[in-house]
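Each remark here refers to the structure printed beneath this line.
All protein chains but one are shown at their positions in the complex.
Letters A, B and C mark the chains as written, and numbering starts fresh at 1 in each.
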Amino acid sequence: MIRVQHQDFDPGKELQDLTSNNKNIGGLASFIGLVREFSNDQKLDSMTLEHYPGMTEKMLLAIESQALNQWPLDASLIIHRYGCLNPGDRIVMVATASSHRQAALESCTFLIDWLKTEAPFWKLEKYKGIETYEWVKPTSKDTQKTKRWKSR
Amino acid sequence: MIRVQHQDFDPGKELQDLTSNNKNIGGLASFIGLVREFSNDQKLDSMTLEHYPGMTEKMLLAIESQALNQWPLDASLIIHRYGCLNPGDRIVMVATASSHRQAALESCTFLIDWLKTEAPFWKLEKYKGIETYEWVKPTSKDTQKTKRWKSR
Amino acid sequence: MKILYFAWIREKVGCESEEISLSEEIETVNDLIEWISSREPKYANAFSDLRAVRVAVNMEFAQFDKRIKNNDEIAFFPPITGG
Partner (left out) sequence: MKILYFAWIREKVGCESEEISLSEEIETVNDLIEWISSREPKYANAFSDLRAVRVAVNMEFAQFDKRIKNNDEIAFFPPITGG
């Protein structure tokens, strides 16, 4: 399941819902991404995530489907927020459930690596005490992590 | 933080508590292990986890401390239950928080691999419709996963 | 044809989206960019460094030589920064 939304979510409830109807799930891996207070050594006031409605959902469904093909998963969840977020806010959650813990862990890592680098979002950062803001540039480090998965 | 306890726990609350005082955490990885309904092709009635009180806590603290040395973590949590558990019940939870998602993901995988193979627990499985029960034997597959981490 | 702009490209062109009718000499994304840029300096400015521009045609990433049709949805945006 994928959800692209502005509003916050409840990780405990999401994890519960993901496993509640399947007693053969042995492992549930998850990752939650949060807005960090410091970015480029500057104190963040807010971060705005812009996205391409429609294309975002399409790409998230495609990558989830790829994970479901690649690993024996019983359930998966991707939630991604957009809009204006503050330090400490949740941005993204990935959860994968499987009877095998390695499948859950690997697919969770695969999905969050992809989301952090390939998901169609653009980040605008505003810093405390400064009027200007900055569109974040992609880092080559992150792109390489996704390449690691592609070459498998 | 480590906890060895019989009672259940609330994953959502645990994750919240782990990150609530630190706005520089960018990623929170977690893994929850659950009792599977089917084991060795037999329907499980219950699983009893026996442990060595004192030694369990000591070993869990040691492995947590190793993870904290090996990765730049802001917070970590290991909760392990013991006693009689039923299919679908939570057994174990690992959560690691870091400003770097890779550190959180890798250390979470490291800790759960260790817990699933090296933690001083013994599993007694009772199956539906059978009077007998079975002490679970360790699998060589699991032990190899932990060795992978040791050789790094 | 629907054209969408995102992030700083949206800021530079000053709108989120527009509807245009494709003239026949516009066959590829490249042709479209050239035509857009010729309209006003703010467009030329947004597309001045194409290394910093990415395009999607009907919600699929595309190359600039991709052929386009009148009912396509074309989106221009900077390289994505991920979530």
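For this structure, a couple of remarks:
In this text, a contact is a pair of C-beta atoms (placed from the backbone, for glycine too) under 8 Å apart; a residue touches a chain by one contact, two chains touch by 3 or more.
Since we're looking at a predicted model, the values are computed, not measured.
Contacts of the undrawn chain with the visible chains, over the full complex, involve B. Within the full complex, the residue among B:L28, B:A75 or B:I91 touching the omitted chain is B:I91. Taking the whole complex into account, chain B touches the unshown chain at residues 33, 49-50, 52, 54-55, 58, 80, 91-92, 115-124, 135-138, 142.
Quick note on the criterion: only the chains that are shown with their structure count from here on.
If each chain is reduced to the average of its C-alpha atoms, the one that sits nearest the average of all protein C-alpha atoms is A. As a whole-number value, the distance joining the C-alpha centres of chain A and chain B reads 23 Å. Inter-chain centre distance (chain B to chain C, centres taken as mean C-alpha positions): 50 Å. Inter-chain centre distance (chain A to chain C, centres taken as mean C-alpha positions): 27 Å.
Shared contact sites, meaning residues of chain B that touch two or more other chains, are absent.
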